[in-house]
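Excluded from the complex is one protein chain; the other protein chains are retained at their positions.
Chain nomenclature is as follows: A, B, C and D, assigned in order of appearance, with residue numbering initiated at 1 for each chain independently.
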Amino acid sequence: MKIFELGKAKSPWILHYNTGSCNGCDIELLAVLTPRYDVERFGMLNKGNPKQADILLITGPVTKRCRERLLNLYLQVPEPKVVVAVGTCSCGGGVFRHMYNVENGVERVIPVDVYVPGCAARPQQIIDGVVKALQILREKGRALEVPPHLKKIVRGREGGIDRESLLEDLRRR
Amino acid sequence: MKKIKVNQEICTTIPMGSQHVALPEPVKLVFDTENEVVKRVSFDVSYVHRGIEKSLTTMYDFKKAPYVVGRICGICAIAHSIACTVALERSIGIDGEVPDRVRAVRMIGLELDRLQSHFLINGHLAEVCGYENIFMHLWRCREFILDTADMLFGNRVQYDVVCVGGVNRDIDEKTGTRISEALEEIEESIGFMEEVFTRDKTLVKRLEGLGVVSKDKAFEYGLVGPSARASGVKTDCRIEDDWGMYRDFGLEIITMTEGDALARCLVRVLECFESVRMIREALDSTSPGEEIQLRVRDNPKKDAVCRNEAPRGELFYYIRGTGKKIPGRVKIRTPTFANIPILPHVMIGVRYNDVPPLLMSFDPCLSCTGR
Amino acid sequence: MKTLLILVFSPVIGGLIEGAFRKVNARMQTRVGPPIVQPFYDLLKLLQKRPILINNYHVLMAYAHFVLMATALATFLLGGDLLLVIFFHGMSLAFLAMGAYSLRSAYSHVGATRELFHILAVEPPLLLIAVNIYMNTGTFLLSDVFETQRLVKIMPFSFLALIASLPGMLRRSPFDVSEAHQEIIGGPEIEYSGPFYAPIYLAKWLEKVLVAAFIGIFFLGSPLIVVAIATSFILVLALDNSTARLSYWDMVKITWVVALPLVGANIFLNAQGVL
Amino acid sequence: MVGYEGLPAALILAPLFFALLATVSSSHPVRKVVTYVGTLTLISLSIALWIKSPMILFIREDLYPLILAGDYLLFAYFLYQGVVFRSRLVIYLTIAQAALMTAFIKTVHVQGKAPTIVVDGLSSLMVLVTGVVGSVIVAYSIRYMETGEDLGRENRFLGVMFLFLGAMNALVFSNNMEWIFLFYELTTFASYYLIKYRGDEESIANSLQALWMNQLGGLAVLMAVIFSAHFYGTLFLTELIKEKALLPIAFLVLGAMVKSAQLPFQGWLLGAMVAPTPVSALLHSSTMVKIGPYLILRISPIISGTALGGVVALAGAITFTVALTMALSQRKFKRLLAYSTIATLGGMIICGGVGTPLAIMAGVTLLAFHALSKGLLFLGAGIAEKEFGAKTIEDLLGLVKKGPITAGIITFGAVSMAFPPFGIFLGKWLVIQALVISKQYIPLAALVIGSGIGIMVYMKIVSRVLVRRGFIPSLEKLSSVYTISTGTFVAILGGLTIMYAFFVDTIVEKAVESLTHTTLLGAGIGGTGFGVVLNADRMEPWQLVAIFTLIVLLPLAAYFYKWMGVDRVYEYTCGEPMKPSIGAYYFTDRLGEERLSKVFTPFGVALMAVILLTGVA
Partner (left out) sequence: MLKMFITSIKNLFRKPVTQLYPYEKYEPFDGYRGKISWEKGKCTFCMKCGRACTSGAIKILIYSGETKEWVWNPIQCIYCGECVRSCPFGALIQEKYYASPITKGEKLDWSEIEKKAGRLEDRWRRQLRDRRGKRKSE
């Protein structure tokens, strides 16, 4: 079954969401797709669609308004999936840490697998991050992944899980 | 504004954002369309609000402000840093003493930034028009500019070179000459960009006549930057509030009269030539070795404003000094903020497939609008 | 036996064509691009994703899309009726649209409508090309058409018309309106994911084989057949890389204005016995 | 065939009898029984006739006064209606008809030697279609009328429905032009009455439009009668066909064009949509409009290969494309269906114009399958209207949630109108080949473009109906009449599709033979096993069966197989919590109905003029 794992690790389709970053890392993310760096070498495509994504690249410190959207998108990505926080501000808030409208990083909302430092993260750093993410992706199975604080809602359900009502629960809390 | 009644029954709501491939930033646009023709637009730009203005009056002292405001936006970070710094310097009262070398380095930073920003947006515009190759080419060319910045300032995006009272690092002789070489290459790619936006049939067909803004409308809505200049409004803060040496170098304000998406692109292209010229002039005007940092002893104490021409237009900083380390009030008015109100008006009646190019032709980036 | 071989190998060839497409496309943009077997990796990956769906009809339609595309291809390769091949191909796209229509998603609906515009733009020229082939071979049956030699000599304009409708068929710029990534993010495919996206992905490969086979008809009996197919594809890719996306109206208009008169001219010339 | 001569008469008289019975029966339950008995009788009679056909009957001269009396009765009624509703056009046309008629019987005398009633493959097929499809619709209308349509004149409504069927049968049997004229006018009367049924202003206006347009057609038929009598000395269609009498035939074509609402005359059929849905169904699927293709197919042996045939094919093809294009911009469901009917009739008329065995095979296929598919669609539309209040296309949005069965019916109908392996598709496929073989490239191009547009039209319906999320709830409860009537159509449609080869071998074979006097085998075409073989082409059984199972099985699988254990998510809306409203694509900005009709109505008029001119020349 090596070959199957290979497929997982060789074809990362990404979803990029900006949760209130300064665009610095976002344009570096775009730059990563361009001829100089060309991450399509690794089979990476910017799908822009959570349903077909494997790697979530999140930039920005997660403003309060983006929080719910981020969760929504996260839940729409089918497993196995990897979350990469790109840039200082998505790792821990960066200069925005402790500002009144931010969540101090992505990990506060969804579990993060790889942290890419840098403000702005260089394309090389992003590539490193993606390569690291691919290793993690290779190991992950397709068991349902949910943020720890949502575990309670997910357990006890049988068959299909209505992710929307899950989100609804979250909203109510 | 053209009032078109929306027939709720046959209307299709197409959301665009906050997450959408054509948008690097979170912004929600909702289009009510009939037969894919936009009938109503609603905007929501406040996803990125982080509270930066507030933090400048509570968390950070004024010396850190240039770094923080740089993070308002990564595309024209240095424009923010410069505007903030100049306003702070004015507030402290040392703006007259800033050495010419500092001005020159700041100018080089700003103009490099403008170059990369214009390449970025024109490339992205081509991408949303479905012209991937141009995007790839322009962004390949943009890498030269970023390399130059990397060489000069030690980072590709956030230059972080400006500090209150000066700049953090000087440009030495060797880098100076390497840059002159790089500039030639950059100029060549600007030539390529110009050719693309004037000659390429399909691209021109997509952009020509799209989202026309007349001169009066541009005045009425207070457009700024290339969007205003494309409609024939002769405005440029580099001339109007010259913190550098733009007037001395004879900066030319580029205007066009068509006011459509294509004109907005072309204004940007032509500005790139001007920017290269400015960088050359700035490099030649002063030589390294001068003092690059003033000692700042006072705290900001006066009310001061600075208007700076960011790549997208007028950037306005107001700082109320209170004599303490932390300013009493910081107010930022950003170019995109001024350019947004007209968007719904030009978008109505446009086919949905023309919406992304139209949107991008105004070069909106909302990370500073929401702050 | 031959049948079985054809059925097994055409997806493989399709995957390789798809991979070559991506590679060549990247090279045209001065990039390195993915390895040529990348589509296979993608497919493997898709099959391993956790399935999520919105409604069952929707995902079943993806399978229908694939099965019909395979039927079209099989009909072609096994020497069936050319007209039916074209109709099956169109119907396969219609199934994709039907699946997309079963959702409450604006992107899906807009994309599906545009997919139908693709059918509208491409099907008439293709059918008329088939008619032209009939004129010159006296049959619609491909098994008989396969006996002919170098059709391109007597129907050069029809071949050009086919080339003109290729961007619409392959959904390449200027006519990639149904996928229009920056507008509607893949259009009808948007809600498919993981193992349910796999059939659509596979169908794309098959479609490419179908198109290649269609081009091949014109060069039967010539040793240049592979070169001709490759050249046509490269032309399409170069066109993709030198045009912006036009609107769907433009697609229909331009494809018709270019392709229909070309086939018409060829039919006329054939009828007059000039060619 | 001794003993069966009564069948045609029975098929004409039995509907009249039931019409009378329905009209006089006072209560609804009684009418119900009458209707059911009547429809069953009609169905069995028409099947019996089909089995026993062909047959030829001579009718004695003494029925002639009865025909004349009928004519004048109708004139009187039309005149009265024209006066009551102050419609000058109707009055003038009636007077013109009456005057011509009177002049005709005063001056011309023809001695007929040909059979008055001819039951051949084509007419027995028509009777079968009318009998089965029409009867089912009549039965369906019983339930439909219960839901607020009674208006105190349900008895007359049912009566006229039966009358309609009878008139249709009579028209199809008739070989005498005068008879044809009478029954032509009788169907005009029936449709006029039924369209007017609801009695509101719109109904009256539209029914008057239908009346005068059809009277125009009647006038054309009358002209055909007069010319044939005058120039060719005969009143019999078979004689005319032998004589190759193009002039009367051209007029007959004009009459047929009116009845089948071809291009400049499309107005009346669209207006007819105000009537209760069973009326629309009846008009569209089995009766009335089918007169057009029937007449043209009947005369196709003469016009095949002539300039007239070319023009007819061209007119049909253009109507096909233009009507479908107009259908694109329709908001009302029934109007969209009306345009699609017009288009498909155009397709059949192409076949008549081409007239080769292949074309006739195509035409007959289209005729039979269109009756079934369109009948099904209209019944579905009626149910959607009555049970779910859906009148516009947008109202259908998400119907599958509220009424899975209705949604299934509508979707099945729509799919069977455009896609393989259903008859309409097969018909189109055959028409393309027929046109190619007879080298008529301009109609071919129009047809090819039109079929592309057709896919958009039918998919638009589908696009509304299917929208949903999650599992389908339990099936809705439909009245048994609805279930049985639509079920019959679905069963016949499905069965005939699978058994297409058989259908070709028997029914089509007969029709083709009666028209062209060659067998299908002789022309190198026909069905084998499950597949279809043409001289230059073949449809393999596996293709037909594979696609059929796909189409039928998939929705069933979607309903019954629940995909347990698979996560369900919501649609992608850019991460935002929102429910977008979804409208269909109407092509009003580029291809609006008015814009097109402004261009194409004069064009259609010109085409009709050309048809007459080619007849004269």
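Going forward, contacts are C-beta pairs under 8 Å (C-beta built on N, C-alpha and C of every residue); 3 or more make two chains touch, one makes a residue touch a chain.
Since this is a predicted model, take the numbers as computed values, not measurements.
**Q** Taking the complete complex into account, which shown chains does the hidden chain touch?
**A** A, B, C
**Q** Among B:E34, B:E111 or B:D160, which residue is in touch with the absent chain?
**A** B:D160
**Q** Which one, C:N55, C:S102 or C:N241, makes contact with the chain that was left out?
**A** Considering all chains, including the one not shown, the answer is C:N241.
**Q** Return the single residue from B:F31, B:Y60 or B:Y221 that touches the missing chain.
**A** B:Y60
**Q** In the full complex, which bits of chain C touch the chain not displayed? Write them out.
**A** Chain C touches the chain not shown through residues 24, 26-33, 234, 237-239, 241-243.
**Q** Counting contacts across the full complex, list the positions on chain B that touch the omitted chain.
**A** Contact residues on chain B toward the absent chain are 60, 64, 67-68, 71, 133-134, 140, 147, 150-151, 154-155, 158, 160, 168-169, 195-196, 199-202.
**Q** For chain A, which positions touch the chain that isn't shown here?
**A** Residue positions of chain A that touch the missing chain: 35-38, 41, 84, 88, 91-95, 97, 104, 111-119, 122, 124-125, 127-129, 131-132, 136.
Quick note on the criterion: only the chains that are shown with their structure count from here on.
**Q** What whole-Å value do you get for the distance between chain A and chain B if each is reduced to the mean of its CA atoms?
**A** Chain A and chain B have C-alpha centres separated by 28 Å.
**Q** Per the centroid of Cα atoms for each chain, what is the distance between chain B and chain C, given in Å?
**A** 42
**Q** Averaging only over C-alpha atoms, locate the centres of chain B and chain D and give their separation in whole Å.
**A** That pair's centroid distance is 65 Å.
**Q** Would you please write down the residue numbers of chain A that are in contact with two or more other chains?
**A** In chain A, the residues touching two or more other chains are 17, 34-35, 47-51, 69, 73, 76, 78, 144, 163.
**Q** Going by the contact rule already set, what residues in chain D reach two or more other chains?
**A** Counting only residues that touch two or more other chains, chain D contributes 563, 566-570, 572-573, 575-576, 580, 582, 585.
**Q** Quick one: in the complex, what on chain A touches chain D?
**A** Residues in contact with chain D: 17, 49-51, 68-70, 72-73, 75-76, 78, 144, 159-164, 167.
**Q** For a test of understanding, state which residues of chain D touch chain B in their complex under the given definition.
**A** 331, 392, 394, 573-576, 578, 580-589
**Q** For the complex, which residues does chain B have touching chain A?
**A** 18-21, 24-26, 46-52, 54-55, 59, 67-68, 70-75, 77, 120, 124, 135-137, 139-140, 142-143, 146, 155-158, 365, 367, 370
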